[in-house]
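With one protein chain removed, the remaining protein chains of the complex are shown where they sit.
Order of writing sets the labels: A and B. Residues in every chain begin at 1.
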Amino acid sequence: MILPKYSEFCGRVKTLSGASALEAIPGELKKMNSKKALIITDKGVESAGLIKIVKEAISKKGSKLTVGAIYDETPPDSDYKVVNSVASIYRNKNCDSIIAVGGGSVLDTAKGVNILVSLGGDNVLAYSGAGAVKQRLKPLVAVPTTAGTGSEMTLVAVIADHDRHIKMTFVSYFLLPDIAVLDPRMTKTLPASITAFTGMDAMTHAIEAYFCLGKNPMSDTTAFKAIQLVSKNILNAVKNPGDMESRLAMANAAALAGIAFSNSMVGLVHNLGHATGAVCHVPHGVCMSIYLPYGMEYNLHKVGDLIGELLYPLAGPEIFAKTPKKQRPRATIDYVRGLNEELKKATGGRHATALKDILDREGKQMVPRDAIPVIAKNAMGDGAKTYNPEEQSFDDNIMVIEAAWEGKPLDLKKIKKGPKNQKF
Amino acid sequence: MNIDKYPELKPGKKYIKRYYVAIMLWIVGRAIQAACRLDKEVIKEFSELPEKFTFSLGVLPDGPFMIIGKDDKGRAKYMGWNKGRTRFPLEMNIKSLEAAIKVFTFQEGTATAFARERFIVDGDLGYALAVVRVLNIIEVYLLPKIITKLAVKRYPRWSEFSPLRKWVNRILIYIRAFTF
Partner (left out) sequence: MQKKAFYSFFNQSKYLAGARALEHIPIELHSYDAVRPLVIATKDVTASGLKKIFVKAFYDSDVTIGGFYDNVGGTAAISTIKELRILFHDRGCDSIIALGHGPAMDTAKGLNMLVSLGVDDIFTLEGEDTISTPLKPFFTVPTAGSCGYDMSNMAVIEHHRFKSDFLFPDVVCLDPRMTGINDIGRAVESAMVALTHAMEASDSTMHNPMNDAYSLAAIQFIHENLPRALKCPRNREAALALAYANALAAVAFSNAPAGAAHILGEALNKLTGNDPGVCMAILLPHATEFMVGKDILMRDELLLAQAGMDAHASTPEKDRIKESENQLKKLMASAIKYVPANLKSLRIPPYLIEQAAREAEASGSHGLTFKDYMTILNNAGKAPAVR
């Protein structure tokens, strides 16, 4: 186990996991003296019937919990005006807790609402920045509906100010949800392509957490477990969506990966992925699956040993034992590419393996070739590159994005290499 | 229990380390100002920052700091070491004096310091990255290669940073930084 010279770790969210985990919510909220919850969600989750399931689960016999209100108009990009207005709903209905059911933007909105209703005021932007929130907030329960972004485990909320075209970051351990509920009913109806790319999102979080600069023992162990769970379950979750065991395993994997990356940070894959998402509006998980093998190739000279170790949780002990140590890094990268190909087959071609093949609902290409320099430039302003083992310049970004666009492996000789063998 | 046996302990000061960090911050601040009149990359980075942009880099809780702003011509200007109660659009704070010593004695490069949670960044991360890129360039100028290599992820190649550019600008930056 690598014990870095200095590292920090915190995984402070209470996790409830199981086929009936939702039913445990009223008991937990009762312990926190809460009687009336505000449910925050979005239209997609609501129309998939998930809110109905949540409401039924938390109203079973013996539950003293009531639902004060349901807000289901959370936009795909959390907005401060929405946060401010939902806080008013919370107050008007005398709620004393929040249950956030959805993905990243629902969670961020809920975190923002929780700040306002706990600390007072009518504009959440007053609390932006690192460490501005210094006291415990009201109870917040996170129920993720994808597996997933892991945002139920992160201490960051990103809320946009669309008037000024900026995104405000809120960072504090007090923003963490009190409870994360991993219930397979929440992802059971997830379509195959979304299951595939959100699963690869979790995989990317875990893999990058394992070799990026913030690596530490606990992020390693949680990442390792997450990779094992994704590898064993992702294809089955795509092919047999009703298999609750696979769904639960993927939910656990996403949560573990969320803990891992929020403590160890991420690197090139997220850096280029965020930029591609911002410029071309490609869903986050799609970018992650495509860039993941490139992230490993780019950093091979720095953290090849670690990438080689990943063959174990990915492919299992038998293949690990059979593969000579020197060949393991390449075997890991090939395994991930192979997994992407299998997911492509399992989703009828919808899981893209190259940027040029990403299509929107109308079948139109989402990442034109001339967007590459724009993406490369945007990536220069994204914080994830700080923790990537190798330096990334504008030209380096162009090289990687072009390879990912074509779907061809990186030419390792073209990578400008700093000192080999990263020390932690 | 005689509680007077257990008095309160007010924090002392490590004066030598404080002065060392203060001097290093002063040198870096002045060097940034000088480099912004000489180095094309630094000029470009600053031109892309907003007008009237200011940032502070220093040690919590109360300094020393380095404050940099933009003058009327859009160039970097060293604005002193005293932050007072001002909140800057970008604040890059090192959590403790000992962590700052690690950074300024090059035991921990910038990326390593971030990975080891020595920094708190408050403000736009994109601007913070621009500042880190400028700091990397300044380190190439101010320090011999053997030390800079400890501080940066990848020492620039000749094709990216010609020896001529490095040596000419190095001399000029040193002159400008230490003269008024």
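For this structure, a couple of remarks:
Keep this in mind: a residue touches a chain if its C-beta (ideal position, glycine included) is under 8 Å from a C-beta of that chain, and two chains touch if they have at least 3 such contacts.
Model, not experiment: these values are computed from the prediction.
Among A:Val82, A:Ile99 or A:Leu256, the one in contact with the hidden chain is A:Leu256. Of the candidate positions A:Lys5, A:Lys43 or A:Arg164, contact with the unshown chain belongs to A:Lys5.
Contact with the omitted chain, checked across A:Asn33, A:Asn240 or A:Gln327, is made by A:Asn33. Listed by residue number, the positions of chain A touching the unshown chain are 1, 3-12, 14-21, 24, 31, 33, 131, 134-136, 172-173, 216-218, 220-222, 225, 229, 244-245, 248-249, 252, 255-256, 309, 312, 317-318, 320-321.
Within the complete assembly, residues 1, 3, 6-14, 17-18, 59-62, 95-99, 102, 116-117, 120 of chain B touch the chain that is not shown.
FYI, only the chains that are shown with their structure count from here on.
Looking at the complex, you find that chain B touches chain A at residues 111-112, 114-117, 120-126, 128-130, 132, 149, 152-155, 157, 160.
Listing the residues of chain A that touch chain B in their complex gives 4-8, 129-131, 166, 169, 212-215, 265, 380-383, 385-387, 389-391, 393, 416-419, 424.
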